[in-house]
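First up is the structure itself, then whatever we jot down about it.
Excerpt of the complex: some chains, original placement.
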Amino acid sequence: MILTLKKGTSPETIDTILNLITEQGAKAKHVNLMDKDLICIDAGKTVDLKAVTGRRDVLSIHHVGSAYKLVSRKYQPDSSIIKVGNVEIGGSGLTIISGPCAVESRDQIMQIAELVKANGAQILRGGVFKPRTSPYAFQGMGEEGLMLLKEAGETYGMPVVTEVLDEIGFDSVVDHVDIIQIGARNMQNFALLKKAGNCLKPILLKRGPSATIEEFLLAAEYIMANGNPNVILCERGIKTYEPMTRNTLDISCVPLIKHLSHLPILVDPSHASGDRKLIKSLSLAAVAAGADGVMIEAHNNPDQALSDGPQSILPERLMEIKEAMNRIAEVLAV
Amino acid sequence: MILTLKKGTSPETIDTILNLITEQGAKAKHVNLMDKDLICIDAGKTVDLKAVTGRRDVLSIHHVGSAYKLVSRKYQPDSSIIKVGNVEIGGSGLTIISGPCAVESRDQIMQIAELVKANGAQILRGGVFKPRTSPYAFQGMGEEGLMLLKEAGETYGMPVVTEVLDEIGFDSVVDHVDIIQIGARNMQNFALLKKAGNCLKPILLKRGPSATIEEFLLAAEYIMANGNPNVILCERGIKTYEPMTRNTLDISCVPLIKHLSHLPILVDPSHASGDRKLIKSLSLAAVAAGADGVMIEAHNNPDQALSDGPQSILPERLMEIKEAMNRIAEVLAV
């Protein structure tokens, strides 16, 4: 359940209400979300709410039975729209995020930014702190790469997104990008999720490779429960026994999440498949399944890319994918 | 490799050629496919082909490096079109197979047949021998159900498909249906695959819940290598850790198989998801990914269905799904 409190309810009163619930053995957490004071109550136990529902300072109650609450469509029936510069994610249009796996040099990111922009991408991606399985692999350009990404975004008028790997990195990145990505391996890095909740910067949260849909929504709940409603979900494939693709794109996750949550959901066909010849088909399938957009890795020279070359497409192919995606979106809008 | 032999090559000559290959330690199998004599050679070892390629009775060689050969697009670049009555599967149009999980009574199958026909389905499905996890669950109507399915198909002018569970059942079913289904649990029932290869009846082969795409194609290869080219593949979800869906639809399998094989591929969103509210989204995603059609369970009274009720839709919903599917197919055709 979620209680909405009257504006200006004092901290003492909030504590009183929390106590009325927790002394019954239930869990309750005060959440301040965009100036609204809420109390989220975990559904584990039956709680007698009479003591709180009669109070003047409790404006309304949302009955949300699932473990996740604020991200649930039962709490907020209307789809969330996350604004990033001129771009709206989760609205009526589709979002295309594109760019290289990693920023490799000024020339590289500027060239790719120009090309993906010209081919229809609205947001520029580029990794600067790379989570790499091996300590000996290219770890990203770091701060220098961050400045190049920012410059490329400004030059071509695109909001930028990059991944952060830890709390300390978060602080150094947050003022230089428009969206902060929390990667699949960090989906349950709760310290990082809380950090992401303590600001209003849009967060692109990728599903962990072995996370259930419920765990994915609960990771988003961590961010919202700490105060940040600007969460964009991203399905990027789960681990299965099938070896022909890098991961297995869980396409069913898209309509399920649209049903369960008001948050926008993108699909990353590049990491899901690891195979550039599948990118177009999976992008179209994502849109047909109801996704709000896609994140596609593009590189001007995929075979020389320092990471993830085999799954990167040439930026020139984006426009064709975008046009087909838009026509499919029109079919769905009918 | 696949050697195509001259028409009328004698059995003795075929044996001679086989020996020239097998005495080198490689595997070779003579295949008679639609009156063509072929020799399929397994790629395990390097084989010196000079002795056979110079022969007059060897018309051509196809180099097919994968474990599957006859089903490969390297052997046959053009997509196969399987004709079933008036319906073409794998051609330019989409195929919709629909009907109940199980035939339950004359009234039930006749009503559903009428409704799915009126709502755009071209082929009628209905289980009569049901593979059920529990020996105590409803096992299907058997022969009686088969006759009812046949009658319903004839009455409403629809080819019919039903599943067979074993070789003996195959013989009793084959003359009464237009397509024989080999179910997911039997995808590697090699006796049944060989049986299916010994006729020309179209075979709907479902992917096993833990079969890799290569194993799936090799199961189809069993059918073709025994002489039957009329194989229709069907992706129906694989087993993963995600509990919100009955299986996980491996959507990437669709464009991959289109790339690797000339065989048509359908998607079964009903078994993939187990959840009727996902059927439309997954059907559209399937078409967007390149599928040749879908197989959707429909029931006139899903909540009373003897099996798989929760994943069955009302037949009335088919038309809306079909129309959206067709519009997406138009987007792809541009």
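Each chain carries a letter (A and B) given by its place in the written order, and its residues are counted from 1.
Note that in this section a residue touches a chain if its C-beta (ideal position, glycine included) is under 8 Å from a C-beta of that chain, and two chains touch if they have at least 3 such contacts.
What you are looking at is a predicted structure, and each value in this text was computed from that prediction instead of being measured.
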Counting all identical protein chains, and not just the 2 shown, how many does the complete complex contain?
4
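We adopt the following convention: only the chains that are shown with their structure count from here on.
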Suppose each chain is reduced to the average of its Cα coordinates; what separation in Å results between subunit A and subunit B?
38
Which residues, counting only subunit B, touch subunit A once they are in their complex?
210, 212-214, 238, 240-245, 248-256, 259, 272-273, 277-278, 281-282, 284-290, 324, 327-328, 331-332, 334
